[in-house]
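First the structure, then my questions, so here it is.
All protein chains but one are shown in place.
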Amino acid sequence: MSAAAVPRLRVNWLGLALPAGLLLALELWLRLSNITTESLAPPSEVFVTLLENLANGRLPAATLKTLTGAFGGLLMGGIPGLLLGIAFALVPALDRAMEVTIEALRPIPSVALLPVALMVFGFGYGMEFAIVGKSCFFMMLILTRAAVRGVEPRLREVSRVLRLSKPAMVWKIILPAILPRLFVAFRLGASLALVVSVTIEIAVNPQGLGYEIMTAREALRPDLMLACFIWIGLVGLGLNAGLLLAQRKLFGRAALAGEGVK
Amino acid sequence: MRYLLTSGLMGRGVSVLVAAGVVWIWLLISRSGAISPLFLPGPDKAWASLLRGFENGVLLRQTLGTLQHMFFGWLVASVVAVGLGSVIGISPLARRIFSPLLEFLRPLPASAVIPIAIAFMGLSNAMAIFVITFGTLWPILLSTVQGFSSVEPRLYEVAKALRMGRIETIRKIVLPSALPDILAGMRISVTAALILSVVCEMIAGLDGLGHYIMVSARLYRSPDLFAGVILLGAIGYVSSTLVSMAEARLLRWRDRGH
Amino acid sequence: MPFVTALPKFSFSGATLAFGQKPILRNISFDIPAGQFTCIIGASGCGKTTALRLAAGLYQPTQGAVLFDGEPMSAPRADVAIVFQDYGKALLPWRTAFGNVSLAMEAGGVPKAGRADRIEELLALVGLAGQGGKYPTEMSGGMQQRLQIARCLAQNPSVLLMDEPFGALDAMTRQGLQDEVLELVARTQTTVIFVTHDLEEAIYLGDRVIGLLPHPGRVGIDVPVNLPRPRDQLATREEPEFLRLRRELFDFIKGSEA
Amino acid sequence: MPFVTALPKFSFSGATLAFGQKPILRNISFDIPAGQFTCIIGASGCGKTTALRLAAGLYQPTQGAVLFDGEPMSAPRADVAIVFQDYGKALLPWRTAFGNVSLAMEAGGVPKAGRADRIEELLALVGLAGQGGKYPTEMSGGMQQRLQIARCLAQNPSVLLMDEPFGALDAMTRQGLQDEVLELVARTQTTVIFVTHDLEEAIYLGDRVIGLLPHPGRVGIDVPVNLPRPRDQLATREEPEFLRLRRELFDFIKGSEA
Partner (left out) sequence: QKIRIGCTSSADCGTAMVAADNGIFEKMGLDVEMTRIALNSNIPPALLSNSLEIGGPTSSVFLQAADGGLDLVAVAGASYMHEASNEGTVAVIRDGVTIEKAADFAGKKVGVPGFGAYIHILFVRYLMENGVDPASVNLVETSFPSMPDVIRTGAVDAVLSGGPIVARILESKTGHLGPKFVSELGGDAPIIFYAATRDWATANPEAVQKFRAAIAEAAALIEADREVAIASVAKFTEQKPELVRATPPSKYKPEITADGLGWWLDLMKKQNLLQGSVDAANLLAP
């Protein structure tokens, strides 16, 4: 509960123990069991490959492309999703009217639409923005709507009796009240965007980290493939830590409201 | 008026009308020829293909395959996520042990996990369920943890004052209080499970609509592809409606009173 | 008292309210002239809060009407302020005391320049001078209650609806605030509906006391308070009329619970 | 009064509490023998709630100690029940009145068979007979407050800590509950610490009244109440000793606010 008070930069040795143990086990297993596979490589080799490709600039360049695709899509889909989510929660009639449409479009896997997207947008960012955007749009919509519905009803009454205009109510009551949940949604959205853009790159789009994974796999280089894989995990980790830090720095107490102050 | 709109049947009716309008727009677009019918066939063609697919039994089998993957993956994910989320939410020690690994795993695309999963488990349904679980875990896990941390502090004190044990506190105070969050996460996950079933079927070639769509796309049979997409939409709609109904029932206390 | 029969500020005519099948208030009728200080008393759970919410426009009667200046009260109004009974829930936890009061001014479109001084003034009025920087969670129950009153006053309302606003206050603070409210009302000609469970408070403050009977809530008693103003905490409470009223209301409550 | 100097139930010795730099309570010292009914009064924001939370083990003193049966009160205990001031937050919104009371019994390990009757009995005791099916949001403020009391009684506590438990109740209900509590305490030998802002209530209920001075909170007055038991709502309040105490405490509060 007093997490905010704990100095941030303390190394979490305990947390590192678990992944380290798993890696060690994998290394030993691969070295000792002598199996043939094009999908796994000993962690030590992967580590060396990772460093090599970081140093020669290949992974950083790919990372930039993937992140551009992911964040572009997140913003393009997430912001409308957020606004609509609030609108839907505040205007139940609208929510009801759109329900069937939304619920029927939402689960359509964007991957299934990749051939269409490829034809409409071609290779490059356009396709990534569109497909990542679609996924993030619905996710933000759902999460925001749930968050707004959870706002203490008395606070909404306060805004009614103060005759706050709708925008003022959203800005002064709803948004601050849902801020903590919004951040969770945004963080979820960011990882979803990363996952989706990598998937698109694996399947279709010849750029970014997913493309590197695909290439490595087809070139029968499991070490390179896993290095990309690990790198994506690290990028996501950094991203999340960065967002958390930003949350604390930018919003401080407001973002933690309702997270047990007393 | 507002009351009428928001209530029961009438709202549902309007909702269906809006959806019908969307289909109509789709029809207009496909008729206009702005997009090649190769990529966007009209809803009429897709519907015809859908009926054909069910007549010869192919679609039914694929649908069952997808449903199976999706359901079990989601179920396992829900159990694992709520369990893990509870442990992390309640114990700072567990949080320290698990969170780095989890934060690292979270952004890994499930699609890229598939080859590794195949290396361990082969082309089995267990592999698919593992991958789906892996990919759908996160929304539930995060909302569970979030739900835990936003419990009204006074209620924690009530639990302390009643000398409730950890497990009991979780079961009786924290989980119910976090339930709205958890259910929202589960609602997202049920869709994610569907998407991942499709991805698994596409990449690992398991029986299901994903594979059907993939083959249709490869053969440029776009009406078949859209028939599959329509079915996926329908499955998604029905499953998330079921979750919503469960949600409404479990959270009925929320709609009472002022 | 003026002779002209001006339009009453509030007019409850046969207002009835039910939640689902359950009737909460039945056939409530009374008029409240502008500038009158009306107190509502009644046993716990008899419907005082519900009646006040009707007056605020937060609920709509299922039958009958609640008129404000002759118009149906179909939604809350900017010049009608309400102090909620559950003060803890009605404050924004992410804003300081200062910010919470400021909210009402922002809503009213008060330009930024003039706010700070007025806010300090209001905080001082309710005995929270210098506490503007505290968050609601850092304040005691009574302080939160007073903060909510300050926010309502910041609205510059022409009507004040107060639901047990002094419930969590000690006798001294309470008496101080009672006198502040009386002074303010006299100065600004504000119309007040004041819910309280404290009979002496009702008599001390009111021009009139309405008592509700429970199950369902109805008007059981409606007496004028003919005590001279300005009132005085010691002198007024010793007047025979005060004691007589207290007896009368006490008997009413006693009878209503039997 | 027995001659043996038995171990006091509670012993505050030099208890001091600060949040960050800000001292809230300073050097609080007093003993509370088992079975005593102690009332705490003081101006709004003086630290009554904080002192009670120390006694409950919800806060730890920054200096000095709070001993329970001679042991430091380092965590809440099952036989010490606390009634929170903000009743609205202390109830589980997803459980009915019945379920909220049941919680305490579940926590105490009462077998399911015996619960229902006892719960109904407790609900009746606080005047909520037949209202067990309501959710907290469907209850009035006073009803919620009484519900919380019922839940505390369900703990079968040997010590009751009550923070303005009757704040939202009308005079009659309040007097009824005062007498219920007195009767219960006399029967079960419960030790009570009772925070109130109502001086008459403090005198009527207590064996002893402690008054706190604000900024920071300190003990300012500590007087025994030598009124015979059982007490009577009419007779007791007319005794000269009652009136004398009321005067004394009133002056104390008045002085403390100046």
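When the chains are written out, they are named A, B, C and D in that same order, and each has its own residue count from 1.
In this text, a contact is a pair of C-beta atoms (placed from the backbone, for glycine too) under 8 Å apart; a residue touches a chain by one contact, two chains touch by 3 or more.
What you are looking at is a predicted structure, and each value in this text was computed from that prediction instead of being measured.
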| item | value |
| --- | --- |
| Option touching the unshown chain, where A:Lys65, A:Lys134 or A:Arg217 are the choices | A:Arg217 |
| Contact with the hidden chain (one of B:Val18, B:Leu75, B:Met121 or B:Val238) | B:Met121 |
| Option touching the unshown chain, where B:Ile29, B:Val215, B:Val238 or B:Leu251 are the choices | B:Val215 |
| Hidden partner chain, residues of subunit B it touches | 36-39, 115, 118-124, 203-206, 211, 215, 217-222 |
| Footprint left on subunit A by the chain that the document does not show | 35-39, 115, 118-124, 202-204, 206, 211, 214-221 |
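Assume only the chains that are shown with their structure count from here on.
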| item | value |
| --- | --- |
| Length of the line joining the C-alpha centres of subunit C and subunit D, rounded to whole Å | 28 |
| Between subunit C and subunit B, distance of the C-alpha-averaged centres to the nearest whole Å | 49 |
| Gap in Å, rounded to a whole number, between the CA centres of subunit B and subunit A | 16 |
| Interface hub residues of subunit B, defined as touching at least two other chains | 258 |
| Two or more partner chains touched - positions in subunit D | 86, 89, 138-139 |
| Contacting residues of subunit A [partner subunit C, same complex] | 152, 154-155, 157-164, 168, 172-173, 176-177, 179, 253-254, 257-258, 261-262 |
| In the complex with subunit A, residue positions of subunit B that touch it | 2, 5-6, 11-12, 14-16, 18-19, 22, 35-36, 38-40, 93, 96-101, 103-112, 115-116, 118-119, 135, 138-139, 142-143, 146, 149-151, 153, 156, 180-181, 184, 187-188, 191, 194-195, 198-199, 202, 210, 213, 217, 225, 228-229, 232-237, 239-241, 258 |
| Interfacial residue positions of subunit B with respect to subunit D in the complex | 152, 154-155, 157-164, 168, 172-173, 176-177, 179, 251, 253-254, 256-258 |
